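Left out: one protein chain. Kept in place: all the others.
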Amino acid sequence: MKNDTRNFLICGVLLLAVAALPFFTNNFVIRFATDILMFAIMASAWNIIGGYTGYASFGNVVFFGIGAYITAIMMEKGGMNFAVAFIGAGFGAALFAILIGLPVLRLRGHYFAIATLGVAEAMKALVQNLEITEGNSGIYLPMLNLSVKGQYYFFFYMMLGTLVLTLLVTYFMLNAKFGYSLIAIREDEDAANSVGINTTYAKTMAFALSGLFTGLAGSVYAYQQAFIKPEPAFTVHTTVKMIVMAVFGGMGKLFGPLLGAFSIEIISEVLSNYFLVAHTLFFGIVVILAIVFTPKGIIDLITQKKFGLAYFLQNIREHRI
Amino acid sequence: MTILEGKNITKKFAGLTAVNKVDFKLEKGEILGLIGPNGAGKTTLVNVIAGVYAPTEGDIYFKDKKISGLKPYKIGRLGIARTFQIVRPFSGMTVKENASVGAMFGAQGKTRSAKEAIKKAEEILEFVGLGDQMNVKADQLNVASRKRLEIAKALAMGPEVILFDEVMAGLNFSEIDQAVELIKKIRNTGITILIIEHVMRAIKRVCDRIFVLHHGEKIADGAPEEVLNDENVIKAYLGRRYKELIK
Partner (left out) sequence: MILQIIINGILKGGLYALMAIGMSLIWGVMDIINIAHGSFIMLGAFTTYWLFTLFGIDPFLSLVASMTVLFILGYAVQKYLINLVIRASAFITLILAFGIEIFINNSALVMWTADVRKVKVPYGAANFSIGNFVTVPTVRLLAFLLVIIISIILFYILNKTNLGRSIRATSQDLDAARLVGVDVARTYAVTFGLGVGAAGAAGTLWAILFPISPMMGGILTLKSFVVVIIGGLGNMLGPLIGGLTLGVTEALGSNWFGSTYENLISFTILVLVLIIRPQGILGGTE
């Protein structure tokens, strides 16, 4: 118990520190931090279905885009305020997750991954052709009626709040029966079935949660950008980023994705300042090196307290042909 | 009373008939052995009972309620637990977490909170003899401990019937004796047991009744002394020398 209280306190302190950030830095840093938080939400949400349940979705960006578009349509065409649109976005994304999850979660491994990828791409193509989504022209959202600094603060705290919500729900889930059922499914789905777990229900709920939080992130993003188009909203590049972040930070661990989002974004930023032109190229190199040397993620590095060359080489020895 | 009954169970897989018109009855509180050569259909029959397969023909009744065709998790929750021939622990979890899963989702899962389930799991682990390994990761256990864990997971579900599928395979003599004692201990708590085994040493000492499958059909069913001396059983499975060996 003492350990738990201590951990809670540490988290609380860190949270306060982060929450105080906007008061001590300039707009650029606030915006950068907001982006990190956004990716942390998506990576953590992905972690629920990918890391804990073992169903690696390659199409989670579809929830981001759905959240963004529901927000845009509700606000711009429906005249509703952001609070309503935000809730609608989360709800809509979760509902879509359940609808598409029922058929698609029957697939496993590679097939599930590709099916989700197909869903995301199909949705992008659909949005490009529908009238209500304005096709490729995109939708403008009403702007937030605050000062410039006020806006930066607003979106920072929206993303922070959503991240805290995501992590809290995940934490409580892990200590509840539901969390145990997900991990059991990941480890051995047939054995999980035999032991009395309704795997269809569990998987679908996990997918819905994953979709919910990702959709909320998309909603805030849309309002922040004040404009969305199919390509950035549904691009597979976002899925790649969130997965790389979750794995690099440590999948199946509560704070892994957050750590991963932070690290990857910092690394990307450093690279793009250093190598103006070719920074994405070097990002590719970073991904390659990270996955070869630390496939279990940074969290594993930290908890095992091994920082030397031996650890990296051991990973390779375990995994090479 | 008859707690589990199968009538005319047939299971076909695209041309191969694995189980052919098998009738069986399991009386409450007994230990029923199921033996036969490899490929006789024993595991298939257990899989049908457990809901992994629906029978091609025939029905299974649990406490007079038809359960054939139900999904495995439903059958687990009704009160029938099973172990797997090749043990299937949840490798990334500890021993305690493994057993907790059984306690959380088995027949009594709904009535327990997560905390209560974990407590129950600890009791079960003490009962099977894994009390000192509760925080060990499941994939680090030795063979005998893995078997105990497999049993613990099933027990934690709070079942009325347990189906053991070759739970003694790979154990040495003293481990077999311990397993036999454990199975008797389990029966004494009121649980009915169906046990598939090849290890005759164990079958003889633990079963009240034995039935024999061969090529998917039942060829004998009765008290151990009768069945193990039955000509058909000896021809199909035990072998002539067995009679001398078991003296």
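The chains carry the letters A and B, assigned in the order they are written, with residues numbered from 1 in each.
One rule holds in what follows: contacts are C-beta pairs under 8 Å (C-beta built on N, C-alpha and C of every residue); 3 or more make two chains touch, one makes a residue touch a chain.
Predicted model, so just to flag it, every value in this text is computed and none were measured.
Shown chains touched by the hidden chain across the complete assembly: A.
Only one of the listed residues, A:V18, A:M80, A:L107 or A:A226, touches the absent chain: A:L107. Considering the whole complex, the residue from A:I30, A:V61 or A:L117 that touches the absent chain is A:L117. For the options A:A17, A:V84 or A:A278, the residue in contact with the chain missing from this view is A:A278. Within the full complex, the residue among A:V236, A:L254, A:I267 or A:L301 touching the omitted chain is A:V236. Screening A:L126, A:M143, A:L168 or A:I266 against the full complex identifies A:L126 as the residue touching the chain left out. Residues 56, 103-104, 106-107, 109-111, 113-115, 117-119, 121-122, 124-126, 128-129, 236, 240, 243-244, 247, 277-278, 280-281, 283-288, 291-292, 295, 316, 318-321 are the ones on chain A that touch the missing chain.
Simple rule for what comes next: only the chains that are shown with their structure count from here on.
Taking each chain's centre as the average of its CA atoms, chain A and chain B sit 43 Å apart. Residues 175-177, 180-181, 183-184, 186-188, 190-199, 252 of chain A are the ones that touch chain B when the two sit in their complex.
The part of chain B that touches chain A in the complex is made up of residues 50, 52, 71-73, 76-77, 81-82, 84, 88-93, 97, 100-102, 104-107, 109, 114, 117, 153, 157.
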